[in-house]
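Next up is a structure, given as structure tokens.
All protein chains but one are shown at their positions in the complex.
A and B are the chain letters, set down in written order, and residue numbers restart from 1 in every chain.
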Amino acid sequence: MSGPAIDARALTRRFGTFTAVDGISFQVERGEVFGFLGANGAGKTTAMRMLIGLLAPSSGSATVAGYDVATQAEQVRRRIGYMSQRFSLYEDLTVRENITLFGGIYGLSNRDIAERTGQILSRIGLQRAARELVREIPLGWKQQLAFCVALLHRPAVVFLDEPTGGVDPITRRRFWELIYEAGAEGTSVLVTTHYLDEAEYCNRISIMMDGAIAAMGTPSDVRRGLGAATLDEVFLRLTRPGAAV
Amino acid sequence: MRTIFFLVRKEFLQIFRDRTTVLQIFLIPVVQLLVLANAATFDLKQTRLLVVDEDRTTVSSGLVQRLEGGRQFRVVRRTSSGAGVEQALLDGEVTAVLHIPRRFEQDLVRHHRAPVQLILNAEEGAAVGIVQSSAAAILEAYAGELERTLPVMRGSSSAMMPAAPLDLRAQRWFNPTRNYKHYMVPALMVSLTTIIGLLLTAQNITRENELGTLEQLNVTPMTKVQFIAAKLIPFWLLSLVIFGLGLTIGKTVFDIPMRGSLPLVVLAVMVYLIVVLGLGLWISTVTRTQQQAMFVAFFVILIFLLMSGLFTPLESMPRWAQLAAEANPVKHFVFIMRAVLVRGAGLETVAGPILGLAAGGAAVLTLAVLRYRKSAA
Partner (left out) sequence: MRPILGFVRKETLHLLRDRQTLAILILLPLVQVLIFGFAVRTDVREIPIVVVDPTPDVATLELRERVAASERFRLVAVAPSTRELDSQFQEGSVRQALVLPRDVERRLGRGDTLAVQLLTDGSDPNTGGIMQGYATAVLRRWHADATPAARGLRIEVATRMRFNPTLESAHLFVPGLVAFVLTIVSALMTAISITREKETGTMEMLLVSPIRPAAIVAGKVTPYIALGFVSVLLVLVAARAVFEVPLQGSLLLLLAESGLYIVTSLALGIVISTRAPTQRTAMLAALAGLLMPTLMLSGFIFPLESLPSPLQALSHIVPARWFLVVVRGIMLKGAGLPTLWQETLILAGMTVLLLIAGSRRLTIRLD
């Protein structure tokens, strides 16, 4: 794969008269961990849904892993992983059955499935729970499992929509270690979050406001550009421009 | 193919993990077949009759006796005046009233004809026709009997000269014992298989949509055809099993006739199920919540079943409704079942309907695939 992992150009999505995403352009490099920040309703999820082919763009274009999201959606789908905001593995299947199912859908061989199932289970320490229904395991593990399933077929890009919502701090740390491991193996990661401390872990971040990108760069660039000491401050200034800091 | 295999396996795992559902899927049709086969009958056991006998003669008493003699009528009350008739009908104390007017015997003897009035509670329309015709038959037989026994008035004997008698031999084909169950059990099997299959498929995709798992599938490279096929196959197999159970019960418990070829029936079921389940899947793709899906499915089922000739004769429907019924898969399937099982018809009779069903199946499946969207426009 040559070129950037994600290349969005003037990507726009309107719902009726409401513009949810307003001409955003950005690039994500191979192996980069890119953070998407913004308040609820800023357009992060809509932008992500366009990039993974769940929503057609109203105008503008984007390529993911070198393929156009509008015209080559199937090519894109083969090369991406996705973990949605809502837990979306099958609660009434066991851990192992979930992994097998998605391995099968992505066309992995039986040997690959068996091998990677073992890897995943040992990596997140779920060996003993392999035969448990997903419904029965704690939320932190569920989230880690969902992440590993999203990476199961070694995608070029993985999209994480608020992956650490409602998870305890230790698990969150553990989760970010997994994200780094993925990045180190060459997978690009696009992650939305509204935990500002998490944004500091990203290689680069973009802050979305009212559907547009208000600031973009490495966390320190963004802080410096707005003359703020912390990202919290950056965020406050952007969302409430009049507020004195 | 491999993708379909994994998806089908997943459906089976999900269904069989939910013990309650498995129990329901298999028990409901079996229990309902066993119970309702006894309910689905228009065969009137007994009609409660009120006789208003204003004549009070031997002839009128004889008439009442004949009515009581048959198993069709039970004379609840006998009065000599019309008072209270209305109330008895209103309360449901009786469903029929026979009014024998004064001078009944006299009229018969003098004029050879005499009127009686039969008042029927027509609330339950279907049954009324039978009551009416059996009452008429009893009266006719009684008239014939009187012809031979009644002392004929002088002077009219010439009019009573016997004419060329009519020797009517009525035969009922296909169901000589008039066993209603032979007729209704196949119909119930069709209904139950249709209901369970359609409801389960209609609910299935919307459920995944509601739970959020559909989104996860939609970002995978799984194709629409693979998805619909994987949703169809498990329920198709389940429905076949349900139908097989029904057929076994029908044969062993109710001893329904199987005059035609069993493989032909099985072939028809296999094709028919594709139409029904495809329709369910299509409903599942056009509705957003399970609530909607089920509501639509329930109503589709009701219209299909009631306009299929299962419970009411198709010929009685107006022309346009008969034309519309051509698009009703249940109608064709019921036709095939009855033709093959009851009347022993062969492939040449049912090939047309089977092909029609196959075309319908292909159409609804195409519709479901086209309608299913992996992404929002």
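Note that a residue touches a chain if its C-beta (ideal position, glycine included) is under 8 Å from a C-beta of that chain, and two chains touch if they have at least 3 such contacts.
Only a predicted model underlies this, so the values are computations on that prediction, with no experimental measurement involved.
Judged over the whole assembly, touch between the missing chain and the shown ones holds for B. Per the touch definition above, the residue from B:Leu89, B:Met189, B:Ile354 or B:Ala368 contacting the chain not shown is B:Leu89. Touching the missing chain, out of B:Thr57, B:Thr223, B:Ser261 or B:Thr312, is residue B:Thr312.
Listed for subunit B, the residues touching the missing chain in the whole complex are 18, 20-21, 24-25, 28, 31-32, 35-36, 38-47, 63, 89-92, 95, 108, 112-130, 132-133, 135-137, 139-140, 142-144, 146-147, 150, 159-176, 178-180, 182-183, 195-196, 199-200, 203, 207, 210-211, 287-292, 294-296, 298-299, 302-303, 306-307, 311-313, 315-318, 320-321, 324, 335, 338-339, 342-345, 349.
Just so we're on the same page, only the chains that are shown with their structure count from here on.
Centre to centre, using the average C-alpha position, subunit A and subunit B are separated by 56 Å. Subunit B meets subunit A in the complex at residues 2-3, 5-7, 9-10, 13-14, 17-18, 211-213, 215-223, 374-377.
Interface of subunit A with subunit B (complex): residues 52-56, 73-74, 77-78, 80, 82, 84, 86-93, 97, 100-107, 133.
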